[in-house]
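Please find one structure pasted underneath; my questions will follow.
Excluded from the complex is one protein chain; the other protein chains are retained at their positions.
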Amino acid sequence: MTADHYLIIGNGVAANQAAEVLREGDAEGRITLVSNEFFPFYYRHRLRSFVAGEIGEDELAVRSPDWYRERNIRLRLGQTVTAVDLEKKIAYLKHMEKVTWTTLLLCCGGRPRIPEIHYGYRQHFTVLKGLRHARAWRARLPELNRILIVGGDLISVRVAETLLGLGKEVLFMIDDEAFWPLEVTEGIRAELAENLAGRGAEIISGDAVTGIAEEGAGYRVSTRRGAGIVCDLVGAFYGLVPAVDFLFTSGLDIDRGILVDEYLRAGRPDVWAAGDCAQVYNPAISNYWVSIGWENARRLGEVAARNILGAAETAVEPPVNALTYEGVTVQTAWWKKLD
Amino acid sequence: MSSRSREPQDAPLLNRGVASRLDRVVDSGLLDYRSEALPTWCPGCGYYGITHALAAALTERGIENRNLVVVSGIGCAGRYPFFFKGYGFHGVHGRALPIAGGVKIARPDLTVLVVGGDGDGLGIGGGHLPHAIRRNIDVTYILFDNGIYGLTKGQSSPTTPQGQRTGTHPYGNPDTPLDPVVLGLGYRASFLATGYAGEPDELAPIFARALAHRGFSFVPVVTPCVTFDAVNITWDRMREGWQPVPADHDPTDLTAALNLALDENRYYGVLYCEPDRPTFADAEADTAARAAGNAP
Amino acid sequence: MGRDEPAEGIDVTIRICGAAGDGSLAAGGFMNAAAARMGYHIINIDLYPAEIRGFGKSVAHVRISDRPVHTPGTKADCLVALNDPHSITEFGTLAEGAVVLYDSRPPVYWDEDRAVAGFIEPGMVGYGVPLGELSARATRSTRSRNIVALGALSGIFRIDPGALKEGIEARFGRKSAELAAQNLQAFDLGRSWALENLEKTDAIDFHDRIPGQREGVRVVSGNEGAARACLEAGVRLYAGYPITPATKIMEILAKELPARGGVVVQTEDEISAIGHAVGSGFAGTRAVTATSGPGLALMTEFIGLAVMGEVPVVIIDGQRGGPSTGLPTKTEQSDLHIAAFGGAGDCPRPVLAPADVTECFTLTRTAFEVAEAFQTPVIVLLDLFLCNRTEDVNFSDVDPAPWGAWAEVRAERHEGEGSYRRFAVTETGISPRAVPGTPDLYHAVTGLEHNERGLPDYTPENHLRMTRKRYRKMETLLERWPEPELAGESGRAEVGIVSWGSGIGAAREALAFLQTRGVRAAGFFPRLVWPVCEEALRSFAERCERVIVAESNYTGQYAGLVEQALGARVERLTGVPAAPLDPAAIVAAAGGEA
Partner (left out) sequence: MSDQSTAEGSGAGLCCDPEPAVSTHPQDIDYIRSNIPCQWACPAHTNIPGYILANSRDDLDASWLINRASNLLPGVLGRICSRPCEEACRHGDPDLGTPVGICHLKRVAADGRSLDVPPGEFRFPDSGFEVGIVGAGPAGLACAHSLALFGHRVKIYEMESAPGGMLRFGIPAFRLPRSVIDEEVGFITALGVEIEYGVRVGADVTLADLLERHDAVVVTAGCYSAYELDIPGTDREGVHSGLDFMVRINTGDRPAVGRRTVVIGGGFTAFDCARSALRLGAEEVSICILGVEELLSVTDEEIIEAKREGVAIRSLLTSLEITGSDRVEGVRLARNRLGGVDERGRRRTIPIEGSEFTLTADTVIAAIGQKPEPALAGSGLADEPVFAADGSSNIEGLWAAGDFLSGSSTVIESVGRAKAVATRIDTRLSGRTRREEIVTIDPATDTDRRRDWDFIDRQEMPLLPLTERLAGQEVEVEQGLDGSGAEAEARRCYLCNLKYEIDIDGCIYCRWCIDQCPRECIGLARTIEPGEGYLGETIEWTEHWDKTAGIVIDSSRCIRCGICLRICPTRCIGVRLVNLVERFISDDEEADDDR
C-alpha cells in the first residue's frame, strides 16, 4: 500500500469534519478514525436531553455506519491509542496493535477535569462529558432528589436547568476553581447565579468543597466554611482538560493542549491537531486560545483537513465571543480575564 | 569485593562470539536442507532434533538436494518433506515404503529417504516393512518413534507401552509394544542403527552411516511427543538408560546385535550392518545379466 | 436469521476462533453445556484443523436459542477472537452489527493488518479484553485465555454465570481443585473486567435469565449419539482405526463398552477393522466400525464380502471433504455413491442418513436392527458437521425406534429336507440365519458366488438367482420402511425441496422461511437414502412445479439417484463450500428473497 494513510485520533466533530473533507479531496488515501469511545459520533449538546430522558440514544447519532462505509473510512471504536512514534510514524494501540500513518491528525478532545486539590475524594464526583457519563446520569436520575453541582462551567448551568426542570432540588456551588477553562467576570458569574436562583436553585458562593464522604445512598460534602451538605449526587463541572496524556512520550509540544501554529501544524512533519485539544496563540486576545464548542471544532477540523491537502488557511480568527448564553456573552478562551 | 589479578583482557566475556557461531552454522551448510517455511510441528517436538541431525548427516555425505527424494506417509513425521529442500513425496497412510521402492527402482541414481512415524510404519504400514527389507531396496528408512499418534491427538500406537492410557485405551493399552529394533533385526534388515532425538551430535554420524549403506537401512529413533505424551517418552525420560554401542561390538554379528537390542540398557549407534548383501538393484542386475547371457 | 425475530427471543450465534491449542473448542463446549443446562436450545459445530499446532484454525460455532433450531445459523452475532490472524478470516461469517471480542493484551504488538481490531467495521461492536493478562493473573499462563473470554462473554451478554462456572469447576476439578479454582478465577476476572470496564453497546442481552432448567437435557454430539446407539444396541465388538471425524465414537466406546461386556479393538488399519467386525457379525454378535471416506474406501472389499456372505455389520461413515485425504476437517456429503455403490460387482446394501443429533442415535440404533433383519452391511452416513456438532437432547423424550421394530430371522434348528440352506431363496429374500454355536446348521460363508447352501457355484443361473435374492432384500426393506418425511405444503407446491442427512436441517429452515414469505413450498426428507423410496418420491414430484435437490457435494449425488428414480431432470443445489448447507442458499435457489 503506497497511498497516504490519514490517521485521525478522535471521533468528535473536528475528526469527522476532517475525515469528510479529506475524503472529498483525496479519493484514494486511507482514512482511519480511532476513538476510545464505544459510541459512534454523536451530538454532544443533546446529551442533556438524553439525560433528562427526552430523547433516546438513537437520536444522538450523527452518522450511520453506512456513511463511513460509503466513503471507505475506517472507524475504530472503543480503541485507545497509548503512544505515537513521530519518527517511525506508528501509533501504538492499547490492545497491542501498531498502526502506521503518513499523516497524523490529533482531534482527541478533552476529558472532564478534576482539580488536583480534590484528588483525595475524586471517586465521589460524577462527571458528564460523553455518552458514557450521560448513560450513568440517566440511569441514576430517578433515585436522585437533591443534587449538588460544583465547579460551574457552561455545561453545569445547562444541566442545572435541566435538573430543575425535572423537579429536582439543585444546589449550585460556584467554586473558586469554577469556569475553567473559561474565565468569566464577577459580573457574569453573578448574572448566571441570579438566573439559576430565579429558577429555584440554591446558590452557594464563596465556599469550596474540602471533602466528600459516602453517607447512606448519598454523600456528605464538607466545605471550607464548615458546612456539611447532604445530597444524593455531587456533579463536578470543572471544565475539560485536553486528553493528550498519551502524547507525553512523543516529544510533541504540549502545554495544556497540543501547541500548534496558526495552520494547526503541531511542530512535527505531518502532524496536525484540531478541536478542543489544540492550543494556539491568538494575537487578538494576547493569549493562548483553545476553541471549544461544536461550531469551532467543526471549523478547525475543516481547516486542518484543507491544510493537510495543501491549503494554507489560518485557523486563528478574531474572537467571535463564541458563546452567548441567556444574554450573557462568554469568551471561550483559556486563562483569560476579560478585563 | 575481593580483588583478583588484573590480567590484560582481550575479549569480552559476556558475548562469547555468538555472532561467529551463527556464521559457523551458516557456513556449515546445515541450512541448505531446510525449506523456507518454518516447520509446523509443535514447538518442543523431538522431530526438530532428528531433522537437525539429518541435515548434518546429509551435509556430511555431501548429497545434493536435487538427487534426494524424501518419501513419507501420514502423521506428523509425514510432514517432513514440506520442511525440507529437495524432492518429496507425501503419500498415503502407511504406504511410504512401496512408493519409495518404486522411486528407487525407477531411478537408482537417486538417494531415497523414507521417514514416518511409529503408527505409519509399524501400524498401518507394518506389513510393508518386512518386504522392503526382504528386497533390500537401497533406501534409508528413519522411523520417528514417539509411541503415540500425535496428528490425530493421542491414540495408542504400536509402540505405546502396555498399560499406558490413551484416547483409545482409557483404561490402559492392553497390547505389548512392538520393538522396532528387534523387529528390524528379526526381519534381518541389512543395516540397523538406533538413536534418540535428544543428542543431534550423536545422531548425525549414525544417519550418515545409514545413508552410506548400500541396501535397506533402518534407523528407529526415539523421540518425544510433547503435546500428547506426558508419561512415556518425555524429554527427560527419553535420555534414561542410553549408552553408545560398545566399542568392541561387531556389527556384522546378528546375535550380538540382538543381544544388545534385548539388553535392558539402550544403545545408540550401529547395531547391525551387512554391507555386502546384494540390493534389489544388484539382484536385478544379476537377473539382467542372466537374461542377457541366457544363463539358468 | 433469528436476529430479525421479536426482541424477547434469544437466538444468538457465537463463533469462538483460535489457533488450535487456544482452547476455542473447549470454550464452546462450556458455553453449550451451560446454555443447555439453563434451558436454551443449542446447536454447536466445531471446526478444527488436521494439524495440532502451527497452521489451521479452530472455531467453535455455537447457536443458542430459546426455541428449537435446526441449523447452526449462517451468520454469527458474535466472534470471540483468540487468535487474530485466524479470526480476521472469520469476518465473512459475521452478521451485521456483530460483536467482536478480542484480546487487548497479546504478547506482542500486531502489525495493523494482522490485528482483528482493525477489521471491525462501523456498525459492529468491538470489545477488547486483556485476555492474556487476566489469564496470567489467574493461572500464571496464557492457558486460560479461553476461560477469561467466557467470563467476559458472560459479563457482556449478561449470561448467568452459574451454569458456566459449574461446568468449568466440574471439568477442571477432575484434574485438581487448584486448577479448578484458578480457572474459576480466570472466569471471574473476565466477567468482572467486562462488567467494570466495557461500555455495553450491543443489543444481545440474556438478562442473566435462566429460562428453566430442563431435567435430563444433555449436550450431545452426533458422534456421541451414534456411540450411544452402539451401546444400546448391545454391540459386542467395535473395531476401528482412528480417523477424523469418527475417532470420537471409538474413544467413547473404548471407555463405555468394556463395562457392558463389549470389546473395542484398535486395529492396524481400516481393512483389519472391518475384518474384525465382519468376523464378529458372522459369529452372531453385533459389530460396528466407524470411519470416514478414506477408511470407507479401504473397506469396500470387505463390504463386498459382507454383502456376498450376508453378514450383518454396521459401518458408520463420518463424511468429510474428498476425494482422497481431501479436507479432513471440513464437512461434505460426498460419500453417498461409495456407500451405495462402492466395491466390486453388483453389491446392494442399505444406506441410512440421519438429519440431526437425535437421529444419529435413533437411526444408528435402527441400523443394527436392519443389519440383522436383512443380514447385510448397513452404512450410516454421518458427516463431519453432524459428528462434531452438538445439540441439546433429552434422551428420555426420544422414541428409540421411530422407524419401527425389525426382527431378525434366525434359524434355531434344522427343519425340512436335506442340509441347512443358509442362503435359501425366499419371498422376502431373507434366509433364516444360523450362527456358530447353533447345533446342526453348519455352513460356510464365502466371498465366492455360492448356492443356497453356501457352496461355490459359478453357473450363470445361480449367479442371477442369488443376485436377485440379494436385491430382493432391498425391495423388502423399501416395502417395510416408513414413509419419508414430507414437510411444508401438503397439496400443490410451487417448489419442492429434497434434501438428505445434515442438509435436512437447512432445508427445514429454508422451507419455514419461504412459507412466511408466502411461497408454497414442500419438502421431501428421506432417511433411507439408498435404495431410493421411488413411489413416495414420484408422488411428491407430481405435486411440485419444481423440484430442487439440495446437498453438500459437487455432483449432486442424491439428485442423480432421484433423477434415475423419476426418469426426469431435477434442479440441483450443489457445490463444495466445505461447509454445511446454507439455508439462505436454498431460499435463493427457490426464488425467495432472503
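Going by the order they are written in, the chains are A, B and C; count residues from 1 in each one.
Throughout what follows, contacts are C-beta pairs under 8 Å (C-beta built on N, C-alpha and C of every residue); 3 or more make two chains touch, one makes a residue touch a chain.
Predicted model, so just to flag it, every value in this text is computed and none were measured.
Undergrad: Out of all the chains shown, which come into contact with the hidden one?
TA: A, B, C
Undergrad: Which of these, C:9, C:68, C:107 or C:211, touches the one chain of the complex that we don't see?
TA: In the complete complex, the chain left out is touched by residue C:107.
Undergrad: In the complete complex, the non-displayed chain touches which residues of chain A?
TA: 82-83, 92, 96, 115-117, 119-120, 210, 248-249, 253-256, 259, 267, 281, 283, 286-288, 335
Undergrad: Which residue numbers on chain B touch the omitted chain?
TA: Output for chain B: 1-6, 9, 11-16, 18-19, 21-23, 25-26, 31-32, 34-39, 43-46, 48-49, 51-52, 83, 85, 197-202, 224, 226, 235, 239.
Undergrad: Under the stated touch rule, tell me which residues of chain C contact the chain that is not displayed.
TA: On the side of chain C, residues 107-109, 133, 136-137, 140-142 touch the unshown chain.
Criterion: only the chains that are shown with their structure count from here on.
Undergrad: Average the C-alpha coordinates of each chain, average all protein C-alpha coordinates together, and give the chain whose average is closest to the overall one.
TA: Here the chain at the core of the arrangement is C.
Undergrad: So the centre of each chain is just the mean of its C-alpha atoms; given that, what is the distance between chain A and chain B in Å?
TA: The mean C-alpha positions of chain A and chain B differ by 69 Å.
Undergrad: Centroid from C-alpha atoms only, then distance chain A to chain C, rounded to Å. What do you get?
TA: Spacing between the chain centres: roughly 56 Å.
Undergrad: Between chain B and chain C, what's the gap in Å when you average each chain's C-alpha atoms?
TA: The separation of the two C-alpha centroids amounts to 39 Å.
Undergrad: Out of chain C, which residues touch more than one other chain, so two or more?
TA: Correct list: empty.
Undergrad: What parts of chain B, by residue number, touch at least two of the other chains?
TA: none
Undergrad: Which residues of chain C touch chain B in the complex?
TA: Chain C residues touching chain B: 50-55, 241-244, 247, 250-251, 254-255, 258, 264, 266, 268-269, 294, 324-325.
Undergrad: Which of the residues in chain B end up touching chain C in this complex?
TA: Its residues touching chain C are 38-43, 74, 76, 79, 92-94, 123-124, 126, 149-153, 155-156, 158, 167-171, 227.
Undergrad: What part of chain C is in contact with chain A in the complex they form?
TA: Chain C reaches chain A through residues 102-106, 108-112, 115, 117-118, 120-123, 125-128, 198-199, 201.
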